[in-house]
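Remarks on the structure that follows.
Excluded from the complex is one protein chain; the other protein chains are retained at their positions.
Per-chain residue numbering starts at 1, and chain names A and B are given in the order in which the chains are listed.
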Amino acid sequence: MLNYPFLGVLLASLLFFSCNKEEAATRKTNSSDQPAATTKAKSDDVIRVGAVFAMTGPIATYGQESVNGINLALKKINAESIKGKRIELIVEDNKGEPAESANAVRKLIDIDKVDVILGAVASSNTLAGAPIAQNQKVPLITPASTNEKVTQTGDFISRTCFTDNFQGVVMAKFAASTLQKKNAAIIIDNASDYSKGLASVFKDEFKKLGGTIIDQNFTYTQKDTDFRSLLRRVKRANPDVIFLPGYYTEVGLMLKQAKQMGINTPFLGGDGWDSPKLQELAGPEGVKGNYISSHFSADDKDEKVQAFVKDYVDNFGAKPGAMAALGHDGMLVLADALKRAENFNAESIKMAINSTKGFVGVTGSITIDENRNARKSAVVLETKPSGMSFKQKVSP
Amino acid sequence: MSEEFVFFLYDIATYLLNGITQGSIYALIALGYTMVYGIIKLINFAHGEFYMIGAFIGFYLITSGMPFVPALLIAMIGSGLVAVLIEWIVYRPIRSAGRISALITALGTSLFFQYAGQRVLGADPKAFPQAIKVKTYQIGEIYITNTQIIIFVSTILLMIFLWWLVNKTKIGKAMRATSFDMKAAQLMGINTNQIISFTFFVGAAFAGAAGVLVGLYYNTVEPMMGMIPGLKAFVAAVLGGIGIIPGAVIGGLVLGIAENLVVGLWVSTYRDAIAFAILILILLFKPAGILGENKKEKV
Partner (left out) sequence: MDYFLYLTQMCGIFMILAMGLNLINGLCGQFSLGHAGFWAVGAYTGAAFSVFTNLPLPGFIILLIACLLGFITAAIAGLIIGIPCLRLRGDYLAIATLGFGEIIRIIFMNMDSVGGPRGFTDIPKLSNLFWVYFFVVLSIIFCANLIRGGYGRAIISIREDEIAAESMGIQTFKYKTLAFCIGAGMAGLAGVLFAHTTQFISPNNFTFMWSVIILLMIILGGLGSISGAIIGAVILTLLPELLRLLGPTVSEWRMVIYSVLLILLMLAKPTGILGKKEITFSFGKKEKA
């Protein structure tokens, strides 16, 4: 059996060890107010950028698309250089899980000594990684997390996409004014903060505009595949428009099943729908006549957008979705900030990112506001069997 | 009858219809769980992955232009063969080491297929080709699709086939003997290794069939698709009484119908929670599952 003196020694040494560590940690934090170049000894000609995305797991498509977009931007950036430096990208998989995202951020900061981090997509993943980046004073830009809380973590955390508040208002206005609808049902993905957040904003705004919301609990959970019984209940409640803020994996199946059950009410959604896969999953019948808000449209006649789409198709053999465009713009905003930064320490990179004004990317003009959220326009798209078609542009 | 009441009946009928469709799928997967368990007392956690493999074989065959029925059959054989291979490489060497070690290797195998699948096949959901054009029939307020009918019919046919296989053939008799007492069966000249491989083959083939049918029904396949149906089918198998073949069918149908009634008539938020609560309640009254006999093991 175990003997106690041994345990005593173990405990004492751990106490000693952990006190030392704590001290070291405080020292590090104190010193990072000054240029923290000493702790990051490495070759001078690269800037290291960490990327935390889901490369495996249930939301891997978003992660992979984002990284594709980032790589595309990177190619352009590294073709010229930033003050004589090249950007080196280190991608870490977070499996779409919060705990893994935290691990990945820690690893990037401590082992790879990255200067900046890009990521993640799902808000819950970013929320898990953000406090670590904030504590260690490493700037983190999320290209796609739209939940309000993400950037409230601290001054080192910023985003280059709009927030759920804006998106929900856009769709509520579209439903009430453009479509002239009065009675809405809301179907919520119960396992997603994104879905819950959008739903509550939509609800308030739609009521403010004189509409009514059917007061029933229509919810599903990510990874569900059968929605027929839920849709039956929605149908019986008789809405004239259905708001469905969810991700395309479930939305696609739901739209298809809705058509098979004789539901012809238009569905409205958010950027979670925006993937070329939606058409495949929902089928031509299911996808017809619904509207979403999103970050960009591959149909946009804008030169910049078309160049990006062509470039993407050439490299990856598929049309880019919103995540690809967002990842691409996130990287470009970062590169732009690096060019403007006085030097390459964390503090000045952060300042440069947070003072981004009117940067024009493929997802529109990006201005980072005082809450470190991007103020930028949203587009409303109509979903058609051939793809998403541009309907209107809404500025903040 | 008031109009409201007629609509209520239509609602119930719709929920039952959806429940039976989903339940049939659970049942097909649960059969494999229960057969393997019945014979070597292994909870084969990798079983959901055979369902995924079947779905992908079906996906690639139908995409390359093969008609539905031969694609279904080849997918069944394909996932059956993968299962036999896995049994031979992984489970057989560890069989003598006890149930718990076998359980862990099963979990490892399951993780292997999920992650290797994501690396090799890509993590994104793929749209299953429309091998059969979906038609919707409307009876009053009930909508039923031809894919739903195909699922019922295939499930029933497969179950009749299984009943015949287990009860009327020589190999079925050998399966039953092996499951009853493996050592005695061995002494009677039955090649139990062969029988175990065969059981894996049949179980995985059924899961593979379920995979192709689901692909047809929901139009989507992805490498992680086996996880949740695998878990639910495990629950269904235990619910019906694990090791008992008709129990798997009953367990699957009960689970499918319960889930849909909860979503339809109650709150969908707590669907899984309520489904599990029902399961636990049933187990409290029938501690060995619906069809299981509660006997205390003797020393």
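Heads up, the rule we're going with is that a contact is a pair of C-beta atoms (placed from the backbone, for glycine too) under 8 Å apart; a residue touches a chain by one contact, two chains touch by 3 or more.
For clarity, every value in this text was computed on a predicted model and none was experimentally measured.
K.L.:
Out of A:87, A:109 or A:326, which is the one that touches the chain we can't see?
P.N.:
Of the candidates A:87, A:109 or A:326, A:109 is in touch with the missing chain.
K.L.:
Would you mind spotting which of B:6, B:69 or B:97 touches the chain that isn't drawn?
P.N.:
Answer from the full complex: B:97 touches the omitted chain.
K.L.:
What is the set of chain B residues that contact the non-displayed chain in the whole complex?
P.N.:
Contacting residues on chain B, toward the hidden partner: 37, 43, 90, 93-94, 97-98, 100-101, 103-105, 107-109, 111-112, 115-116, 119, 231, 234-235, 238-239, 242, 269-270, 272-273, 276-277, 279-280, 283-284, 287-289, 296-299.
K.L.:
Could you please point out the chain A residues that touch the chain left off the display?
P.N.:
Spelled out for chain A, the touching residues are 1-4, 6-7, 10-11, 14-15, 17-19, 21-22, 25, 55-56, 90-93, 95, 97-99, 102-104, 106-107, 109-111, 123-124, 127-128, 131-132, 136, 147, 149, 153, 190-193, 196.
Assume only the chains that are shown with their structure count from here on.
K.L.:
With centres defined as the mean C-alpha position, give me the chain A-chain B separation in Å.
P.N.:
Here chain A and chain B have centroids separated by 36 Å.
K.L.:
Which residues, counting only chain A, touch chain B once they are in their complex?
P.N.:
Residues 55-58, 60-61, 64, 190, 217-221, 223, 225-226, 228-230, 232-233, 236, 249, 252-253, 256, 260-262, 277, 280-281, 283 of chain A touch chain B in their complex.
K.L.:
Under the touch definition given earlier, write down the residues of chain B that touch chain A in their complex.
P.N.:
Residues of chain B touching chain A: 7, 11, 14-15, 18-19, 21-22, 115, 118-119, 123-127, 130, 134, 136, 138, 143, 145, 214, 218-220, 224, 228, 260-261, 263-264, 267-269, 271-272.
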